[in-house]
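For this depiction, one protein chain was excluded, whereas all remaining protein chains were kept in their positions.
Note that the chains are named A, B and C in the order they appear, and that numbering of residues resets to 1 at the start of each chain.
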Amino acid sequence: MSETIVGLENLTKRCSVLEELKLGIARTEKVMSEPMVRFENVAKRYGTLSVLDELNLDIARNEKVCIIGPSGSGKTTVLRMLMTLERINEGVIWVDGEPLTHMRKNGQMVPANERHLRRVRGKIGMVFQHFNLFPHMTALQNCVEAPISVLGLSRQEAETRAAELLDMVGLSDKKNHFPIQLSGGQKQRVAIARALAMRPKVMLFDEVTSALDPELVGEVLNVIRKLGTEHDLTMLMVTHQMAFAKEFSDRVCFFYGGKIAEQGPPDQLFGDPQHERTRQFLSAVLEAR
Amino acid sequence: MDKWKHGPQRRAIQSGIAALVVAVMVLASLAGSASAQSLLEKIKNGETIRVGFSNEVPWAYPGENNQPLGFVNAMTTDMLKKLGTTKVEPVVTEWGSLIPGLQAGRFDIITGGMYILPERCRNVLFTDPIVKATDALIVPAGNPENLHSYQDVHDKSLTFATGAGYSEIALMRKLGVPDDKIMQVAGPAEILQAVKSGRAAAGSGAYFTMKEFTDKDDSVALVPVGNNYYSGLAFLPNQQAEVDAFNAVLKDYIGSDEMMVSVGKYGYTKANLPDGKTTAELCEH
Amino acid sequence: MSLWDWSYVWQAFPYLYRGAIVTVEATLLGFAIALVLGLVFALIRQSPNRYISTAMAEIVEFIRSTPLLLQVFFVYFVGPQFGIVIPAWTVGIGVLGIHYAAYCSECYRGGIENVEGGQWEACTALNLSPARSWRAIILPQAIPPIVPGLGNYFIGMFKDTPILAAIAILEMLQQAKNFGSDNYRYVEAITMAGLFYLVFSLAASAIIQSVSFWLNRRYHLQ
Partner (left out) sequence: MMNELALGFSVAALAKGVIITLVVTLASSLVAIVLGLIVGLIRISLLWPLRWFGVAYIEFFRGTSMLVQVYWWFFVLPIFGVALSPWTVAIFGIGMNVSGYGAELVRAAIQGVDRGQYEASIALNLPRLTAMRRIFLPQAIRAMLPAWGNLLIDLLKSTSLIFFITITELTTASKLAADATGNYLLFFAVALFGYYVIARALITPLVRWLERRFSRGFVREAQA
């Protein structure tokens, strides 16, 4: 289905006459299909401070969505809520057709218990800004720990898969190194392999290049790019890399003040932003370059 | 901080509780060894009897292999043999901990040679007297302060050292000596040190003990003072049967040749034998 | 004989009161010594001369790894053999102070070393005198973080005072025992002494926390 949409969108670039129509079809298709992730009237508050209100966002299967926006706009909170690192105050988050934050009990929606959370959470993987690798384990051990204890794989199987994944991120020679012996870019690639080892359907990337030295950003983005083209993965990423967002994503969401101020295909959002705040943000980011 | 409320898992907690329960059970089983047997039965069955005393030569002190030495211990051992056991285990503690130790069941008999005094009679049962003793002061050689009695110590308002829990403390308080002039130390060795170092002008304790010091050490001199005191073995208040049994043995034993051989090496002479005062009289005042 | 008799509680009060005063006095005086001497130890340890600083480190290590009771015995009993007779009270407070000075010096050292090197560089860049740098920049940053640590040693010292009984200082536990041997009742007095230690420690730690909080606010460290 999504390939059709991407195909259609590629077509629209050449056939400007059909643009409106095709986009309309694409939108209808998305609504028709069941989204991979759905935020439904989600609100997050810290005490009286509202971080996010009335968030409604659907992400289709295999869609690549980038979230941009100024700091404090609530963009990281979106990922953290989806990973269940933050509890939501209102609304429901759905993953793969079933509620994540809630469960059905006697026909009613009640807050999810730990068991339910653990089951649904298994479909999501996350890569953090500060890597959060386990410092006392080698790269390989980092990647086999959870598959063994959570997925129940045998050690041998887990190690084989982990080795493949480390190979895929270009680190087959570093698998017996401890995190402290790796560069920032290498650490982040191990973190990506570690998350993939859990066979997630959705991958979250939270400013994964922000803590890296500029010359190491590329190697990490290349891995993500490769993931996007070679694997069926829904990807949601918070980033400051505008060029990458533009080239990589199907859709870009601009967050401002706890709301989605504007969203759309990257060409449109970067090329012809509608919202005043979006224009200000983009020009400030570009000026800083 | 909130995050860690979710920290340890139920299983960790369960095993923690299990470990605690086991620990408590181990403790309880160790504790439960207090037997239902009475002391007298234990003696007759030849079981080990624990005697409690503080380290005080020549009354009662532990030997090289932790055997009970001193004349009170010698007499106790002889009498226990007559009653049925030869196994004696010494428990050495500070003087002040002797009565709490007896109450806490740390040992079965106090063989420290406690004076039979009315206030003590309320808390422990004494056998008939086994020795007549007097107090003595030790003073620096030559007795520079010219002390001859407790009253002298009081009149010259000098600092005076004795053991914590000793009967001399009450005596000095009765004379009107303020507490800050009464130095309460852990035992006889500290009394000697206090006098030798000049921290106290005089020290006091049992004549036997103080004489032991002055015999060995030329830098201190002996000043006999005070009235006669009588010591007995001390038991728990509910052990009248044990006291009766010991008194029966004591009647023939006291002053016998056998006893004088046992206690002679500790400097106990016929002059130290009790003179007919009974424990009932001594407890009465 | 009942297990617990309230009348003994009231009778034991004067004893415990007298003991408590000695205990608190010893703690306060000992801690004053520890605070000052500890700073001296810490500064000597920072000495650029390697032999001096190593020697100081080893002395501190020695003091910290041998029992207070033995140190008290040593000063109290060995001195007179060489004609040095120090009053028991002086020995007690002095040894207590020196013992905890060793601990406090480690605490000071940690605080001083925790102040960022950048602060010293900033002082140099602003051409501040060393004395002024210490007083205005370094110490205000070094002291507040170590207040809780110093406070723990204060409480630790308080709980170590029963050791002074070994050299005839009648602190609270000894008074409780004396009450016991005067009346042959130990449960009440000992339990109450324990309770007082608990109450004092809790109160002291509350005070330390508020001092620490106030200092942090005062210097805007938090």
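In this section, a residue touches a chain if its C-beta (ideal position, glycine included) is under 8 Å from a C-beta of that chain, and two chains touch if they have at least 3 such contacts.
Model, not experiment: these values are computed from the prediction.
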Where the missing chain makes contact, among the chains that are shown: A, B, C
Chain not shown: contacting residue from A:43, A:92, A:146 or A:163: A:146
Candidate in contact with the missing chain, chosen from B:68, B:101, B:129 or B:226: B:101
Those residues of chain B which, in the complete complex, touch the missing chain: 1, 3-13, 16, 19-20, 23, 27-28, 30-31, 33-34, 55, 64, 91-94, 97, 100-101, 103-106, 189
Chain A residues that touch the omitted chain in the full complex: 83-85, 118, 121-122, 124-126, 128, 130-138, 145-146, 149-150, 176-181, 194-195, 198
Hidden partner interface residues of chain C, rising order: 3, 61-62, 64-71, 73-74, 77-78, 81, 159-163, 173, 186-187, 190-191, 193-195, 197-198, 201-202
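Everything that follows uses one rule, which is that only the chains that are shown with their structure count from here on.
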Arrangement of touching chains [line / ring / star / complete / other]: other
Of all other chains, the one whose Cα centre sits farthest from chain C: A
Most extensive contact between chains (C-beta pair count): B-C
Between chain C and chain B, distance of the C-alpha-averaged centres to the nearest whole Å: 35
Approximate Å spacing (C-alpha centroids) for the pair chain A, chain B: 80
Gap in Å, rounded to a whole number, between the CA centres of chain C and chain A: 55
Set of chain B residues in contact with two or more other chains: none
List of chain B residues in touch with chain C within their complex: 96-97, 99-100, 103, 119-120, 122-124, 161, 164-165, 170, 179, 183-186, 190, 193-194, 196-199, 237
Complex contact set, residues of chain C against chain B: 1, 18, 77, 79-80, 85, 87-88, 165-168, 170, 174, 177-178, 180-182, 184, 186
